[in-house]
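For this view, one protein chain was removed and the others were kept in their places.
Right, chain A next:
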Amino acid sequence: MTTRVVTLANRNNASYEVDARRPLLEALRDHGIDLPYGCKYGGCITCAAKLTAGQVDQRRQVALNNRQVNDGYVILCVARPVTDITLEIGVECHDKLYRNPFLDPLKPHELKADIATPEEH
């Protein structure tokens, strides 16, 4: 089994070894960590956490727009760790997840992947 180390920055840097092929939500819950979740297929955002170091594969997620992805958010129910990673979990890390869509519109490249247009430079 290939394993990765997950460090939870806002849980006193507690770290856990997890199976690299399993979704992080499942793996962390098996370690007894209480995490919010809803749909478990990457569509509802309930399980979002913030990645502050390392890389995950979350190609199956459809909940986040590109701005949220660029802000480091990951969907734990489908994301798998590619490297050792550091996460912030729970709603404490949701500071940038929610924004008033009228006050703070998205640019075309910040939309969800299926409708975003590439950023112009």
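What we mean here is this: a contact is a pair of C-beta atoms (placed from the backbone, for glycine too) under 8 Å apart; a residue touches a chain by one contact, two chains touch by 3 or more; residues count from 1.
Note that contacts and distances are computed from a predicted model.
**Q** Pick, from "Selenium-binding family protein", "Catalase-related peroxidase", "Ferredoxin" or "ABC transporter permease", the protein name that UniProt gives for the chain of this complex that is not shown.
**A** For the chain not displayed, UniProt's protein name is "Selenium-binding family protein".
**Q** Residues of chain A in contact with the chain that isn't shown?
**A** Within chain A, the residues touching the omitted chain are 34, 36-39, 41, 43-46, 62-65, 90-92, 94, 97-103, 105-106, 108, 111-112, 115.
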